[in-house]
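After the structure tokens below, expect a handful of questions from me.
With one protein chain withheld, the remaining protein chains of the complex are depicted in position.
For reference, chains read A and B in written order, and residue numbers begin at 1 within each chain.
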Amino acid sequence: MTSHSDLSCTGLVRRFSGHTAVDHVSLDVPAGTFFSILGPSGCGKTTLLRLLAGFDKPDEGDIHIRGQRMNDVPPNHRPVNMVFQHLALFPTMSVGENIGYGLKRQKVPAAERQKRIVQVLEQVGLPDLAGRNPQQLSGGQRQRVALARCLVLKPTLLLLDEPLGALDLKLREQMKVELKHLQKAFGTTFVYITHDQSEAMVMSDQVAVMRNGRFDQVAPPEVLYRQPETPFVAGFVGDNNRLRGDLVSVEGELADIRLDDGSRVRGRIACEGLEPGSRVDLFVRPESLVLAGEAINPGYTGMDARIRTTLFDGANSRVEAEAAGQTVYARLPQDGSAPRLGENAAVRLAWDPILARVFEAAT
Amino acid sequence: MKRLDRKTRKHALMLSLALVTGGFAGGAMAEELRLITWGGYAPDDVVAQFEKETGIDVKVTLSNNEDMISKLRATGGAGFDLAQPSQDRIVGVQRQFNIYKPIDFSRVNTEQLQPSMVKATKDSTELSGKHYGVPAVWGTSGLIVHNSVADSVKDYTDLCDPAVAGEVSYRLKRPTLIGFGFALGLDPFSAYNDRDRYDSILAQVEDKLIDCKANVKTYWTGGDQLLALLRTGEVKAAMAWDAGGWKLNAENPEIRFVAPESGALGWIDTFAIPRRSENEEAAYKWINFVMQPEIAAKITNASGNFTASKGADEFVRAELADAYRASFNDEAINNIKWYPPVPPGLETVEGQVLDRVQAAN
């Protein structure tokens, strides 16, 4: 509960008839940051957000906003606003009235209200649309109106529940960047929910990865990507290859692993309590894999693989290969350095063991 | 395309033709008597016996005077083969709307009817030398009173007595106007054809009824409603039909039908044949059938009203006969005021009076 954190929760629990949707979640969001909660469908993201907005009450735990306990404050008295998954613009009001609704509730005089509506519409890039009906707007425009409707109230905290979910891919890419800019411009603290890891990575200062009602890891995007702390995070954030095997020995922070086909590889240990002989999972990202001909970097570790097919996708082109009975993807650099590979060609896949992460195998 | 069009149209035409003719054919198949009458005047067992003896199907429609007239007026006297309007409601209606055809008395077995009633009905249903009604059932309107108030309610106007305040009910219909007129010592019947005198009688009755309004619990509109009011004791005195009073008397001896001092109002329901009757033959058969003493007595037992059939009295239920005798001594019977034919247009004036009574407060 540091004074400069806008939102701080401790031990939040919400149960639905025997099923715990939010399970002892604690979080701390510093003022002015973009905080994302990332998790697969059904992990409890919306439930958590509804607790923050006040539509639902936690069974345990406390919610503090700017140091004030909020548990018993009804939603209309919290300094929090929410952008809904389906926006929930009032269909019976014009854009201007939608934005003016909250201002009216704050008893802002009409002239001032009008000024602020015009101003916020300009800020979100929709000047002159105040008279339209929400039904007459495009998806992206509606999105911005929903944002403007909340931002005009200058909330301490803005909650967003997968607001980009309904947009098409192109628009989503564009809105991602725009949201980030708007957040910087307004300086409002955002708590953003998504199941799309790329959204979370692009926009956030901090990302919490959520699973089964719990937070697995809370970290900046880059740390999440490079140093996942659980196998779930390693698998969920960014593309990753998982290789299963037995731990043979540990040297310093590197582990020597025997894969199921007998080949030996190495990786960096990412969890505690690993004993030789235990089953482990080694995660190595496609971009860490090098397709080596004969020459192999002396510090690298590697395994034999057989090419199945090549997947061309511009800068993101990969090969699909089979190694130790498992499917593995490797990035194909498009700078001409990669060899041309036919189907069934035998290759050796190598990597720097420091870049691979070894966890105890999930059962 | 055109051919299909025409063919389809022809099919549709044939289909509707088939439906229409089918309807007619179905109608003509069995002989049928369509009777519009009052509740209780065509009991199920009587209908069944008639159908068995004659092979004629009887279709009964229950109605009342106004409804009967309205229905026949709407169709110009079609849709029914036999009707049973009250004798005072025939001539005026006939003159105005021409919905009945004259009775052929040679086809009526007048032997089994009470001659005085035949004469009275003939007289009151006569129009340009022809007669339009055969007497069937008769009854009276008077007072139904609970013993506890019998001492204070002896005539219609006694319904306005403070002793029965809030425990009184009557209809806002013309019999009430007539009854109150008599009770006020006037003679509305004799003024039927003297419009000025009748208007002045109505004016006095109107004042009385408006004065009386505070005493009334509710103006009853249907027989069941009235019986419920009396049965529960919510109403202690009402102007109503004799048969209803006798029915209640059978359930609760405390309630009786009383002939008012100024005289009960007597009506005779008749048989009349609609102008466009499709089965006159069956209509006469029905008239002669139900006026046999035993059959007529069955109708009396069912409806509570006595009939114009000669000799039916001996077949009537004993309780009913007793109740009748308790309500009417000879003097009361002689004092019955029989409704004369209503001249056309009278109802409009009466209606305005009734409206004003209802609107007053």
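Some notes on this structure:
The rule is simple: contacts are C-beta pairs under 8 Å (C-beta built on N, C-alpha and C of every residue); 3 or more make two chains touch, one makes a residue touch a chain.
By our rule, contacts and distances are computed from a predicted model.
Matching "Spermidine Putrescine ABC transporter permease component PotB", "4Fe-4S dicluster domain-containing protein", "Acyl-CoA dehydrogenase" or "Pyridine nucleotide-disulfide oxidoreductase" against the UniProt entry of the left-out chain gives the name "Spermidine Putrescine ABC transporter permease component PotB".
The absent chain, not drawn in this view, touches the displayed chains A, B throughout the complex. Residue in contact with the omitted chain (choice from A:Pro75, A:Gly139, A:Gly165 or A:Gly235): A:Pro75. Considering the full assembly, B:Ser70 is the residue among B:Ser70, B:Asn109, B:Asn252 or B:Asn329 that touches the omitted chain. Interface note: of A:Gly131, A:Pro220 or A:Gly299, the residue touching the hidden chain in the full complex is A:Gly131. Screening A:Leu153, A:Met175, A:Met201 or A:Ala324 against the full complex identifies A:Leu153 as the residue touching the chain left out. Interface residues of chain A facing the missing partner chain: 53-55, 74-77, 80-82, 84-86, 88, 90-94, 96-97, 101-102, 105-106, 131, 133, 149-150, 153. Mapped onto chain B, contacts with the missing chain fall at residues 1, 4-5, 8, 12, 66-67, 69-70, 73, 93, 95-96, 173, 213, 216-219, 221, 225, 232-234, 344-345, 347-348, 351-352, 355-356, 358-361.
Following the convention adopted for this analysis, only the chains that are shown with their structure count from here on.
Between the CA-based centres of chain A and chain B the separation comes to 88 Å, rounded to the whole angstrom.
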